[in-house]
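Only one protein chain is missing from this complex, and each of the others stays in its spot.
Chains here go by letter, A and B, matching the order in which they are written, and residues are numbered from 1 within each.
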Amino acid sequence: MKKWILLLLTAILSIGLVACSDNTGSKEGSSKDGKKDGEKVTLKFFTALPDRETGLGGVEQKIIDSYMEKNPNVKIEVEALQDEPFKDKIKIYSSTKQLPDIIQAWGQSSFIAPLINNGLLYELNPADFEDKDFIEGSFDGFSKDGKLYGVPRNTDFLPLFYNKRLFEENGIEPPKTQEDLIAVSKKFRALGINPVATNGMDGWIFPMWFDYALQRETGSFDLMDDALHGDKSYTDPAVITAAKKMKEIVDAGVFADGYLTADYGTARNLFGQEKAAMYLMGAWEMGLATDENFPESFRNNVGVIPYPVSDKSKAGDLVIYQGGGYSISNNSEHKEEAVKFLKYFFESENWPKLTWQSGAGMPAQSFDKYLTGKESTLQKEMIDIFNSVTSASGTPILDDSTPEFKETIMSLHQELFTGKVTPNQFGEKLDAAAKKARDASK
Amino acid sequence: MNTNSKLNISQKRKRKPPKVGKVILYTFMAIVGILQLFPLLWLFDYSLLKSGNFFGDAVFQFPSPPQWDNYVKAFTQGHVLPYFFNSLLVTLVSVAITAVVSILLAYAFTRMKWKFNVLFMNIILLGMMIPIHATLLPNFIIFNQVGLLNSYWALILPYTAFNIPISMFIVSGFMETIPKTIEEAAVIDGCSIWGILFKIILPITRPAIATISVVNFINCWNEFIMAYTFITLDKFKTLPFSIIQFVGQYSSNYGAQFAVMSLIAIPSIIIYLIFTDEINKGLMSGSVKG
């Protein structure tokens, strides 16, 4: 009996398969016909915001839906993956020059330079976006030789989130200096609470943190970039000292247990479920205060402070940069439609307003006029930090070179923290990687 | 026929260890069995918890009340149902094609007389040693050229290809044990090769076919790296996607994540339980030849 059922099932399914593939065939045919009539257009939209319900992804999806409602002839197919898988997939797509019509892009050379250099991105007309109140200089990362290849979406910076309740109940003051950070962490450790949650498995957070460590050591963000370009060296004593200090911070138990294997979700949960007192993460996590998955006592008490300083630096010295944005593929058959959509997307009623008012993040367009006065404390604290900026890092070092350099610097940090390399070796290897990257781009 | 009688003998009770030994044996095996299943029980247990309760100290936590809502979320937000049917379709078709093709190949290698017999067999066995990952990008490029990306075939063809070598290996091992005299008699009766293959060989080889089919089913059902590379449209995604997607999209909802994992695991377990006898029969009769 069983076998007959199985056989029958297989037969039905294979017929179904043939039928299905026929279907797709005919559908493609009809959409091609449609194009001739100027009616149906399908835009493929590839984004790195996989959460389509809340946060930035929720806002993005809302705008897409409303656009499709207003333009019934346009269908937008969304594909969404997390950052790292997204970037891998982009490489797969670009090897066949088949990028989706609209892709999320980062105005950082490790991501966008290979795409621009190989003519995969469509040149945009800055005039299309002139009236959208973009923050000054925010197009820089997306431009090359005076041509624009993408539109920025967010302003990102790296603060330190903290749980006010845990601090107040235990009579602990938020850390102001790096020494404070270690002292505070020891107190939390003694209470059995994880000090700082972070997503060490993903790898990118540490090099960004290193930007801070080195800035706190030298008082400026310049050494980082100079060494990358070969004007200075990563074997500079300041780099070694910064590496040593990072290692000290790690060894003092500042990071939560298992920080090296915590992925994004794990770290976020640890903080959101009040198992960690602090959270080293980008400003885009403003949505923490409204995430229903977390207890109310957390949502009401989440706050944010600048990364702790040293005597050489100020709290306003921020790792701040233009984050994600969008580009249009050069091989797209619907470039006009794609541009039309982006223009709609960035209209003041849409992205900047919705993003800010939903508390999902900081748009790259000025949002002063959308301040409602009803912002959460988290949002207010975030603006205060944003307005206090005294110096800016620009693109984080890991994204400022080749993809290989990025991978190397990410795993070098892990190796430093697990003791596989010494601070001196760390400097040497980093320098070698930078040199290799410079040679490769020659 | 020979094989069957041997099988019966070997399945008879062998020896009776003394009573005390039996108690120790059963206790020990029970512990092993529980250890083996424990992680899965833990998975089901935690899939009914609220995300906030994950951080408790107890090993097992009684879900009070059970969060069936996690499963509802898993079903709706994890697209479990449509992905399930895609998985089923892709898997069954791959398994069917693999079975047919492997039988043909095995027959050609064990029975037919031709010059390049060994060479071809070795080329196919070589396939066993090729890591899937080495073919990901070339295949992406090829599929893109011929327009197969985002279709069921983009999964069925490579799944079949990677299952052929081992299936062919098992089936031909089994065929070698079938005495040639039967076929010789059939040939004298005027039977063609195809007649022999379908009327005589096929029924005898059934246990081996069952084995490879179940093993291939499990392989295809669980495969994700190719699916992840070749499929982008929701319409064609298979089950392992739910979890990858779920981990990304709802990373803060642990309970629902565990629920998705349970939902993916359950069909494999059920299929296995239904066909467990087949697998064993196939493996055992295949091993009689030693």
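The definition used in the following text is that a residue touches a chain if its C-beta (ideal position, glycine included) is under 8 Å from a C-beta of that chain, and two chains touch if they have at least 3 such contacts.
By definition in this document, contacts and distances are computed from a predicted model.
Engineer: Look at the options "Sugar ABC transporter permease", "Multisubunit sodium/proton antiporter, MrpG subunit (TC 2.A.63.1)", "Putative zinc-finger domain-containing protein" or "NADH-quinone oxidoreductase subunit L" and return the one that UniProt uses as the protein name of the missing chain.
Structural biologist: "Sugar ABC transporter permease"
Engineer: Can you work out which residue in A:Ala227, A:Ala256, A:Ala277 or A:Leu342 touches the chain that's missing from view?
Structural biologist: Once the missing chain is taken into account, the touching residue is A:Ala256.
Engineer: So one chain is hidden, and I want to know which residue out of B:Ile124, B:Ile182 or B:Ile200 touches that hidden chain in the complete assembly.
Structural biologist: Hidden-chain contact among the options goes to B:Ile124.
Engineer: If the missing chain were put back, which residues of subunit B would it touch?
Structural biologist: Residues of subunit B in contact with the hidden chain: 6, 9-15, 17, 22, 25-26, 28-29, 32-33, 36-37, 39-40, 42-43, 46, 54-59, 97, 100-102, 104-105, 107-108, 111-114, 120, 123-124, 126-139, 141-142, 157-158, 160-162, 164-165, 168, 184, 187, 192-194, 218, 221-222, 224-225, 239-240, 243-244, 247, 257-258, 261, 264-265, 268-269, 271-273, 276, 279-280, 283-284, 286-288, 290.
Engineer: Touching residues of subunit A against the unshown chain: what are they?
Structural biologist: 84, 87-88, 91-92, 94-95, 97, 114-115, 117-118, 120, 194, 200-201, 203, 256-261, 266, 270, 275, 402-404, 407, 411-412, 414-415, 417-418, 420
The rule is simple: only the chains that are shown with their structure count from here on.
Engineer: In the complex formed with subunit B, which residues of subunit A make contact?
Structural biologist: 2, 9-10, 13-14, 16-17, 20-21, 24, 50-53, 57, 77, 79-82, 85, 89, 92, 95-96, 98, 263-266, 268-269, 272-273, 275, 291, 293-295
Engineer: Using the touch definition from the top, list the residues of subunit B that touch subunit A in their complex.
Structural biologist: Touching subunit A: residues 51-52, 54-55, 77, 88-89, 92-93, 96, 137, 140-141, 144-145, 151-153, 228-229, 232-233, 244-245, 247-254, 274 of subunit B.
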